[in-house]
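This report refers to the structure that appears directly beneath it.
A single protein chain has been omitted; all remaining protein chains appear in their positions.
Chain lettering (A and B) follows the sequence in which the chains are written, and residue indices restart at 1 in each chain.
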Amino acid sequence: MSATLHSILTFVQTWWVELLCAVLIVLVVPLIAGYIVLVERKVMADMQARLGPMRVGPHGLLQPIADALKLLIKEDLIPDAADQFIFWLAPVLSMTAALTSMGAVAFGPWFQVARDINIGLLFVVGVSALGPFGIVLGGWASNNHYSIIGALRSTAQLISYETTAGFALVSGFLLAGTLNVRSIVETQRADHAWYIFLAPVGFFTYLIASIAETNRAPFDLPEAESELVAGYMTEYSGFRWSLYFLAEYANMIVVASVGTTLFLGGWLRPFPNVHWLGWLDAAPTLLLVAVAAYCVFRAGKQPARVQSLLMWAVAFACFVVAIIFALTGPFGHPRLRFMHDGLYGAFWFLLKVSAYIYLFMWLRFTLPRFRFDQLMRLGWHILIPLALVNVVGVGVALALTSEFGLNRWLAMVFTTLATLGIAMLLLRWNDKYSAAASAALLADSPIVEDSRAG
Amino acid sequence: MMPIGHYLFLSLALFLIGAIGVITRRNVIIVLMSIELILNAVNINLVAFSRYYGDVTGQVFALFIIADAAAEAAVGLGIIIAFFRNRETVLADEMDLLKW
Partner (left out) sequence: MLDSVIFYFFAGTAVVSAALMVTRRNAIHSAVFLIATLLATAGIFLQLRAEFLFISQIILYVGGIMVLFIFVIMLVRLDVPLPQIRSRMQKWIALFVALAVGVEAGVVIFLARKVPGQGLLIPNPAPAEKLPPNTEELAKGLFGSYLLPFEIASILLLVAMVGAVVMAKKRADAP
């Protein structure tokens, strides 16, 4: 008995950092996902010239808490003819896949659960591929026509764009030469370039595929309100629905993190090796001080006392964090210098992930929705060939660089242009083919015949 | 590090359960799933030996088996769909067109 206890204690002692990160992920990510929903509603409101949630808490900041409470106390409805076991299992699968895949994501150089595994980013991609199971099983278990059609559509969309995302990531892996998350970021530092500049086609293909992977607009046909009731989530209410919802937003964070790590330089600041841009190191501190100053400036103009108190509180918090950043920075206290990499890296990483997610939201409120067949055509006819050609192109460029000693940037520019040229050709052929196909379809259609006859 | 006998016994147990599934079930889809189980059992065997002999050949072979299983599952399920369209059944007992 004491031997077991002793081995458990040694285990915790050796791995306490990773265990702490894991516990933080499981506890904090649902809360953060809730606040991302609030941010989305505020951004949506801003783009639609209105204010968004303002009532619950100052400036609507307690809205996610109120929503979570409401969902928790709602009645848990299970349809009579539903398959009980799978109805229970499906949202659990979705949430488990989303949270487990966060295990290998490095939010900055210190915060990572599965450190130094040699399949790093592939683990994230692979485990998040278990997400569609929660969707398709949930739709089936609901015993509802809308659910199952929505589930099949959503799963078909997800597995189609998984291939594209995989190919786009492969072009990044070819450049990095490794799957290990830390090595990918370090290689970007050593190469003096974020891989978005070396493989832009890969990045943009991954961006589009990741929008489709997380069921976000303009690819959100399976869960749009005006289509199929609510798709696979129709019969789910209360806490089960919130599990699905949180899994979707956690997936967004995962997908943004993968894109950031591989293409946007992870936790490196812009131009990490350029010495005369070293003043960028002070950017986190300056940014936080600017936010604090803005809050102080606006605090006096708030209509309600609670809101101005909130502004003062936010300003104070930002100021405190700015002081922490300044103390650990290059001009700070030498004893605290060891925290520099972790804190600053986490700041830059979260900034990039936020930019990526803001881009998701921006696209959601700007573009109209794709029809399902248009979505599938985009995935299979256009993006997969493009991603394939991109992989070949990056491989050729790397071969040219290593075998023939060509300049890396020249090779990359050349292959990017070649890939884009082939993409133009593909689009041209696709238009011609689909025009011919729809013409042939219309010619056989009885409707057209009747109108011609009558 | 478990003794290799444990992995071999696990592989054997999964293989036998898969074999029972193939022999006993009527639903052809479940038969296909049992075949996948058999292939997995073989994979465990190969990877265990690869680890114990320090040779990567076992893992390469297991990777090929996984790719192979994917191809076979795809084709097998295509056949089942085509058959279902014609005969409206997936039970092995009722697929008796060639019986005299």
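By our rule, a residue touches a chain if its C-beta (ideal position, glycine included) is under 8 Å from a C-beta of that chain, and two chains touch if they have at least 3 such contacts.
These numbers were taken from a predicted model, which means no experiment stands behind them.
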Item to check | Absent-chain contact - pick from A:32, A:45, A:119 or A:287 | outcome: A:119
Checklist outcome for this item: chain B residues touching the chain left out here are 1-10, 12-14, 16-21, 23-27, 29-30, 32-34, 36-37, 40, 43-44, 47-48, 50-54, 56-57, 59-60, 62-64, 66-75, 77-82, 84-85, 89-91, 93
Checklist outcome for this item: Where chain A meets the left-out chain, the residues are 3-4, 7, 11, 83, 85-86, 89, 117-119, 122-123, 125-127, 129-130, 132-133, 136-137, 140, 148, 152, 155, 159, 162, 179
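What we mean here is this: only the chains that are shown with their structure count from here on.
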Checklist outcome for this item: Rounded to the nearest Å, the gap between Cα centres of chain A and chain B is 35
